[in-house]
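Note that one protein chain of the assembly has been removed; the remaining protein chains are unaltered in position.
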Amino acid sequence: MDREQVIKALKDSGKWGHKYSLWAIYFGTGCGIIEIPPVITSRWDAERFGVIPVATPRQANLFLITGYVTLKTLRAIIRTYEQMREPKYTVGFGSCPINGGMYWDSYNTIKKLDKYIPIDGWIAGCMPRPEAIFIAVTHLWTMIDRGTADAYKKYRKQYKYYRKNQEMALGKLEWPPLYPINEDE
Amino acid sequence: MNKKNLIQQLRLTFSDIQLNEHEDGIIKIHAKKEQVKRILSYLKDNMYNHLALISCVDWIKEKEFELIYILTSYLDDKELYQETGDIYLKIRIPRGDPEIETVISVFENAEPYEREIYELFGVKFSGHPRLIPLFLERDYEVSPFRKDFDTRKYVKDVFESIPVIPEEEE
Partner (left out) sequence: MREVELFFGPQHLGMVGNFSITLNVEGDKILKATANPGFLHRGFEKLMEYRTWMQNFPLVCRINVVEPDHMEMVYAMAVEKLAGIEVPERAEWIRSIYLELARVGSHLFGLWAYSNMLGFDTVAQWAMYHRDLILDLFEELTGGRVYHIYIWPGGVRRDFPEGFTNKIVETLHSIGKCVPDYNDIFFNNPLFYERTHGIGKITREEAEKWGGVGQVLRATGKPFDIRKVEPYAAYDKVDFDIPTREEGDAYSRIMVIRDEMIESVHLIFKLIEGLPEGEVYNKVPNPFKWKIGEGESYVRVESSRGELGLYLVSDGGDKPYRVHFRTPSYSHGLTILEKVLEGANISDVGNIMISMYVVAPEIDR
């Protein structure tokens, strides 16, 4: 590392350490799970970017939602997302979370994932290549530097709209609200 | 026994069934719903011991459901397997209140097929030990695989009516 990089790292060492160790949670939600093993093994090697898979949501701060989301999976995704500690980042992988993708007329998949949990960025494709995941990670670093990767803050501020949408899609939810909802606001 | 004997014996043992043999060796049996278990256990004792599929077709114009049981054999010799061939057993039941007896006592792997047909078409299987939904978690007014359920209209009514999250006020 040269002098400029050392100064830049020391100025904001929290952000520097945080950027280069995004730990992704090990949860395969849909079709896209087939491109995750090549990414984390030796040929494409995501560990040089700092991304490794971990076992529980409490240890993770990156959630890669790979593929389409059905109603039962949405329940599991929301519970996993709410257990992660802040700051946390979500990336939608594939064209199905963007607008429904190939199953746009299915009665069991949700069409826009943005209405239920906040998303930082999308990766298009069906299937995207492993290089696309790495480009997404570098874009996320730029966003963290500039301070625009704040989807988790939006979840806290607009929580009552998110909770209402989740109840419209899934019916009664078994877990209490994560943040207190002020009804007369 | 070979196929010609089998066809003769089936015609003698079960009255009131229609049986045709097609040119590629497939035997199609049309029967009534009360005879299902007896025909299946007779065929199982005569080399047809693999239940490949239980399926259901919705003939809405004729106001009937048709249940199809496809049976093959587990023989691993090529000539014997091709001589035995497939059997399709087809049962028609009325669409208004569809109900039929379960065949789990004959073929144990029929259990998830019957649960799936109950959930997606609404056909009740009497005697089934666990007739609860397999895949779906919502209640639908019309069962999803029936021909009068329009999936595109359902998507428009349910999913597109959920609003987008508004941007925060400054």
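For reference, chains read A and B in written order, and residue numbers begin at 1 within each chain.
Quick note on the criterion: a contact is a pair of C-beta atoms (placed from the backbone, for glycine too) under 8 Å apart; a residue touches a chain by one contact, two chains touch by 3 or more.
Just so it is clear, the model here is predicted, and its values are computed rather than measured.
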item: Chain not shown: contacting residue from B:Pro112, B:Gly127 or B:Pro163; value: B:Pro112
item: Residue of B:Asn5, B:Gln18, B:Gln82 or B:Ser105 touching the missing chain in the full complex; value: B:Gln82
item: Residue touching the undisplayed chain, where the options are A:Asn61, A:Thr80 or A:Gln166; value: A:Thr80
item: Footprint left on chain B by the chain that the document does not show; value: 49-53, 55, 57-58, 68, 70, 74-78, 81-82, 86, 88, 107-109, 111-112, 133-137, 144-145, 151-152
item: Residue ranges of chain A at the interface with the undisplayed chain; value: 25-31, 33-35, 37-38, 41-43, 55, 57, 68, 70, 72-73, 76, 80, 102-103, 105-109, 126-127, 129
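Note that in this section only the chains that are shown with their structure count from here on.
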item: Residue ranges of chain B in contact with chain A within the complex; value: 135-138, 140, 144, 149, 151-152, 154-155, 159-166, 168
item: Complex interface listing, chain A residues touching chain B; value: 71-72, 104-108, 110-112, 114-115, 118, 154, 157-158, 161-162, 165, 168-169, 171
